[in-house]
Structures are given as C-alpha cells and as structure tokens.
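Note that this complex is displayed minus one protein chain, with the remaining chains in position.
Coming up: subunit A.
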C-alpha cells in the first residue's frame, strides 16, 4: 500500500499544508517532523512560486518570504531527502506548472521519486491538460492528485475516474484562505466521486477551526488546512514549531472522534 493510501487507512485524515522554505528550509524540515508527531496524516509542501494565482494573500506572502529567503526547487528537494530519513509521513508537493516545466518535467519527477515525494497537486493543471505530466508521474510512481471545485458539476466523475492518490475537493469558490462559513454541499460532491472511484476525497480551502474540520471530515475522508497554519508560521517565524504542533494536535483531535463513522 502506498504511503498516501495509508494516510486514509481506517481513519479520517488530517492534511497539513506549509509553504516550503518559509521562513527557511530548516524550519520547514522541523515543522514536517513536528506535525507528523502531532498527528498529521499527510503533509502538503508548497513549492514557492512568484505568481501563485490560486492562493489568497496569506499563502502569497509565504511564497514571497520563501523566495526572498533563497528557497529554490533544488534546495527543496535536498530538504525533502533529509526529512525522508526522519519520517515516513506521506509528502505531497503543491506546485504550479511553471516550476515543473522549466526545471524539466522528467527531471522534476525523477527527483520527486529519489527524494521521497509521494504525490503532486498542480492547481493550474486541469483535467484537459493533465497529459502534460500524467505519463511521467506514472513512470516515477508519483500520484497526480486532481482538484474538483464547486463549479465542476458534471466534470467530477470524469476527473475522479482518472485520479491517483486522493481527490482534493475545493470547498468554496475563490482562492485559498480562511473563511467563516463554507456553504457548498460537500456531501453531494463526495458522493459523485465515490460513485466512480474508491479513492479517498479530502476537503480543503477555507478550513481553520476544529469545528469546521470536523464538519468537513464528517462528509469526506479528510480535511486539508493551509492558510491557518501558514499564519502561525508568519507570526512566529523560526519559533513557530510549537504553536503549529499544538494547532495540528487540536485539529487532529477534532476529526479523530469521527473515525467510527468512516464511510
């Protein structure tokens, strides 16, 4: 069983996102280990990009901080190789197409496999363009995790059928960021996914409180939290590890109580 599949094995998954290299790569490495210890089931690492068009202001600023601190794709791969010796938690890159394309698609995914990256989420690579990388992902055993959105409607089953790893269900319109309320009928989206695949379906965008995480995880296979964690990193910089651990623990606890009801 793949590491990603294990993250959802008989439990609701708590998925934590941080931007790689924010505030620096040493802190990113410590955060990955600490979040693993605190109960995170899967970690998404954002590959910093100059123009992250699907992100809200919190993660935009994290990208800018990481780049200003000198993070590059090569240094990020080196960090992943190091942290892989310390933890077996599934690691997924969230990256825009351009850092992959300019690095060289083949070289990028070969490095993913060597370093121990289990999957990639590419917000600007819709179903229609996935052949750009899907064959190479398959060759190197890196899962290409697709996104579905509230506007996807009839596209959901088409996307889910060819998904790998898990399906990232975008909870709301707009970009990433904390929201006070999520109005989308997530349950209906998940049911459509489940009608064509056994892959897990995790919900992200807008989740920040334990209550929201529990609510989203109750109708899906897990909750993804990014901006709320990145805010803690922004606030405390290199000293953020303890606060992030505490936050991750509280979020994991909120959804762990749901495990009995796993669909």
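Definition applied: a residue touches a chain if its C-beta (ideal position, glycine included) is under 8 Å from a C-beta of that chain, and two chains touch if they have at least 3 such contacts; residues count from 1.
Here, contacts and distances are computed from a predicted model.
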Omitted chain (choose from "Tryptophan synthase beta chain", "histidine kinase", "CbiQ family ECF transporter T component" or "Trehalose import ATP-binding protein SugC") - UniProt protein name: "Tryptophan synthase beta chain"
From A:20, A:46, A:90 or A:150, residue that would touch the chain that is not displayed: A:150
Residue in contact with the excluded chain [from A:33, A:54 or A:134]: A:54
Absent chain, residues of subunit A that touch it: 49-51, 53-54, 56-57, 60, 64, 67, 72-74, 96-103, 123-129, 132, 146-153, 155, 159, 170, 173-175
